[in-house]
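Let me begin by handing over the structure; questions about it come next.
One chain of protein is taken out of this complex; the other chains stay put.
Chain naming follows the written order as A, B and C, and within any one chain the residues start at number 1.
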Amino acid sequence: MQIDLAAIQKELTKRSAHDFFSTSRKEPDTFEILSGIRNGKTTGGPIGFIIPNKDVKSSHYDELDKLFRPSHADFTYYAKYGSEESAGKLHASGRFFASVIVAGGVARQMLSKANITIKAYVNQIGTVKVGKTYQELDLSLTDQSHVKCPDAEASEKMLRLLKQLKSKGDTTGGVVCCIVNACPPGIGDPVFGKLQSKLAQAMLSIPAVKGFEYGSGFGAASMTGSQHNDIFVIRKNKLRTLTNNSGGIQGGISNGEDIFFHVAFKPVSSIAKEQPGIDRNANNVTFTGKGRHDICLVPRAVSLVEALASITIADSFLKYRAYVEKNQL
Amino acid sequence: MQIDLAAIQKELTKRSAHDFFSTSRKEPDTFEILSGIRNGKTTGGPIGFIIPNKDVKSSHYDELDKLFRPSHADFTYYAKYGSEESAGKLHASGRFFASVIVAGGVARQMLSKANITIKAYVNQIGTVKVGKTYQELDLSLTDQSHVKCPDAEASEKMLRLLKQLKSKGDTTGGVVCCIVNACPPGIGDPVFGKLQSKLAQAMLSIPAVKGFEYGSGFGAASMTGSQHNDIFVIRKNKLRTLTNNSGGIQGGISNGEDIFFHVAFKPVSSIAKEQPGIDRNANNVTFTGKGRHDICLVPRAVSLVEALASITIADSFLKYRAYVEKNQL
Amino acid sequence: MQIDLAAIQKELTKRSAHDFFSTSRKEPDTFEILSGIRNGKTTGGPIGFIIPNKDVKSSHYDELDKLFRPSHADFTYYAKYGSEESAGKLHASGRFFASVIVAGGVARQMLSKANITIKAYVNQIGTVKVGKTYQELDLSLTDQSHVKCPDAEASEKMLRLLKQLKSKGDTTGGVVCCIVNACPPGIGDPVFGKLQSKLAQAMLSIPAVKGFEYGSGFGAASMTGSQHNDIFVIRKNKLRTLTNNSGGIQGGISNGEDIFFHVAFKPVSSIAKEQPGIDRNANNVTFTGKGRHDICLVPRAVSLVEALASITIADSFLKYRAYVEKNQL
Partner (left out) sequence: MQIDLAAIQKELTKRSAHDFFSTSRKEPDTFEILSGIRNGKTTGGPIGFIIPNKDVKSSHYDELDKLFRPSHADFTYYAKYGSEESAGKLHASGRFFASVIVAGGVARQMLSKANITIKAYVNQIGTVKVGKTYQELDLSLTDQSHVKCPDAEASEKMLRLLKQLKSKGDTTGGVVCCIVNACPPGIGDPVFGKLQSKLAQAMLSIPAVKGFEYGSGFGAASMTGSQHNDIFVIRKNKLRTLTNNSGGIQGGISNGEDIFFHVAFKPVSSIAKEQPGIDRNANNVTFTGKGRHDICLVPRAVSLVEALASITIADSFLKYRAYVEKNQL
């Protein structure tokens, strides 16, 4: 398979982009292919690559080695591994997921050959929510927004909120919405390989993610069956549904409608305010976050959600190619 | 390991229990051990068992073979497998999960030897929500409620709602809350084996589940970092947190606090009202659900959520036993 | 997929066949499909089945519970699981592999739709070896031989040897040769999914197997490169090799020639002679094997080798269907 490495670099650069509300790296991440791609084509072997860390401020982290920061992984890494260092230096670092962007870029290009495309955007930051569904938005506007929100009005409000939070030294969370379209019916594997199950597993791997819902999600709990059922119709010789509460998945298998889901992120744990803490000798201390930290990482998480969705769908798609012969209406 | 088979049967019987809002099987499911347990003890080999289906009304399902029911897996099973039959006859059947209750019972008994206990209850049915957190409830009252809700007032309202829905031939969804307590710090594996990731995957395997959140969940999106951070304190010589927005998991690893999460269920798709549909010859038809169906399956799902949580935690717990030497504060 | 259940039963019956040198079960094993096949067709769901044990002589095994039999798994099952019983009652039982015959039958039928066929025969029993390669034999004669050896002369000698051993109360081992033909080039996955690696893993799962070699095997060690290299030629517009020391696999991937391998079996451990042993209280004892035991299980293992080869090749074949587009010379 031909691989467009420049397109992958573009994704990686997008994730590294800095703004007033995000950390400021001096230069964007770059990746170097070590194996599996030669002359722009996959060889069939494992694709190995490296993203050098050009911009480490380890002295900052050295200071953090002494305490268990609240809502960070310092304590659990100590409990499990006996780590003597801040978890930020170890595999808890969000930077790990830069590599997922690259892997997701390969998966995305594989899917695009089958006309499957994946697009995510920011649907909520802090208390500001987009009041429209994804069908009512023009998703091509996402990248024009600093906060990756295609709704101009909400985008504006989000930026204002982030400015306020910055002045207070505080942070916030948000929600990303992701849409997989043109997925043919038949992808996903009951009983324990359901598409929603794989997507949830992938999304909950992102460090700050607290929740996942697909289609009608948590809202479904208060609906009735007659409201929620997606009525089948025939449109252009294909079986389609009038509504899409199913989120494009029925019985763990894609039904040909858009697959869409929401992912909730907690606020960034590192804040620029004084907080009480416990050091590694079990003493009470107070400390104030220093170093670079995002006020809100949700805009930067958009490409990560797309990358993980690409990997997940690609995986189930390959199984589908192995097993399925066409039976479509 | 000694296995209390009677305790497992009790779980299975609980799931089969019928009420005015759930299907009426004539007799509860029973299971028969085929291998892996001899004289009440595990042999170390695979545990095999069978749950005979005593109460099939296949003539009812035969009728359904002719159409694709809305929000059921009939169409996707046809698209993937070429199935000529209703998905309810195949592995889309919720009855599959009776076997998960048995498997979960074994896992639960293994965990209880390590003093880890797991308890779930109904937190919402349709529009009726419990207004308290799990800490404010007496979970020992759960089994006294027909709808498995330990809050007497909410339980009452839920029953009233279900009666109304029954009279209208409609159905609804709900939310289950589950708590794992006394889980020692150190369980769960970053990067792709995070405890929340495994739990999400397990919960989204349940047919009607539409969403998963742990700790602060979707609510975290609108909080600030200073609200959300769980401050560490020393209590009885242990590192604990003042609040538990982390839901007992930090960096994918248990931190010793209660692990808790919510699972959202959609309304039952089979309703007793006339609905438009498409038959397998692509003709428009109308049909009315017959046969036994739950008005709300959430009360019955409580033991399933507990069983899947038990399996998931047991799995990570065994890894923990292999790798971890004690480093706890 | 249509499944010929009668063909699978035939394989199972073949394995259960008794002769003077093998154990005498009163009736052949039969299997009952529980799930995954309806009206003779796969549903796409897990195929579940049961083979009831009609002919248990547990009193015999009860006696064995008291001692660790030499070269049996009694001691290791005790060391690992604390088993208080003979391993023959547990998952060490060779009877487990009856189920593999059924699973292999499904895989074999899948492969036969792609024109891939698998055939094994007995190449050695004790000191009697077939002096010809598989190409020099008429494999259609295998089933006519009581010992599953298509060479009439060797078959005769093997039977004579087994009669002698029976009179002495002793047992012996042997070698099975297996051939997969018409396997298209491209099946198998480097680096850790090599076809030979998967086949070796499968074959070494059979309880009495002590060795595996493919193509030139151990004989290759003493050859020179110029003897061993398989020269490529064009035959009927296909790239073929003049010799087949590669055993149909190069770089872990099938090359279109016959895949063939040999599997070595140890003698049956249960003999009808007095032997010294150690009982579970660490006392020295002597004991004499009773109950039914094979003098040589190699003839019965032929269908098991075929079944495991079918499962292994089918597995790699499905991956091949997912990934490979045609590039063949």
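One rule holds for everything that comes next: a residue touches a chain if its C-beta (ideal position, glycine included) is under 8 Å from a C-beta of that chain, and two chains touch if they have at least 3 such contacts.
On a predicted model such as this, the values are computed, not experimentally measured, just so you know.
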{"item": "Options C:Thr142, C:Ser155 or C:Asn255, residue touching the unrepresented chain", "value": "C:Asn255"}
{"item": "Chain not shown: contacting residue from C:Ile101, C:Leu165 or C:Ile179", "value": "C:Leu165"}
{"item": "Omitted-chain contact residue, chosen from C:Glu11, C:Glu213 or C:Glu306", "value": "C:Glu213"}
{"item": "Among C:Gly44, C:Gly105, C:Pro150 or C:Gly186, the residue in touch with the chain that has been omitted", "value": "C:Gly186"}
{"item": "Interface with the undisplayed chain - residues on chain B", "value": "45-46, 190-191, 318-319, 321-323"}
{"item": "Interface residues of chain C (partner: the chain not displayed)", "value": "68, 70-73, 75-82, 87, 91-92, 96, 124, 126-127, 165, 170-175, 185-186, 188, 190-192, 194, 196-205, 207, 209-218, 220-234, 239, 241, 245-247, 249-256, 264-271, 273, 275-278, 282, 284, 320, 323-325, 327-329"}
{"item": "Interface residues of chain A (partner: the chain not displayed)", "value": "34-36, 38, 42-46, 50, 77, 80-81, 83, 85, 89-91"}
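The working rule: only the chains that are shown with their structure count from here on.
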{"item": "Approximate Å spacing (C-alpha centroids) for the pair chain A, chain C", "value": "47"}
{"item": "Chain B and chain C, separation of their C-alpha mean positions in angstrom", "value": "42"}
{"item": "Chain A and chain B, separation of their C-alpha mean positions in angstrom", "value": "26"}
{"item": "Where chain B touches two or more other chains at once, by residue number", "value": "77, 80-81, 91"}
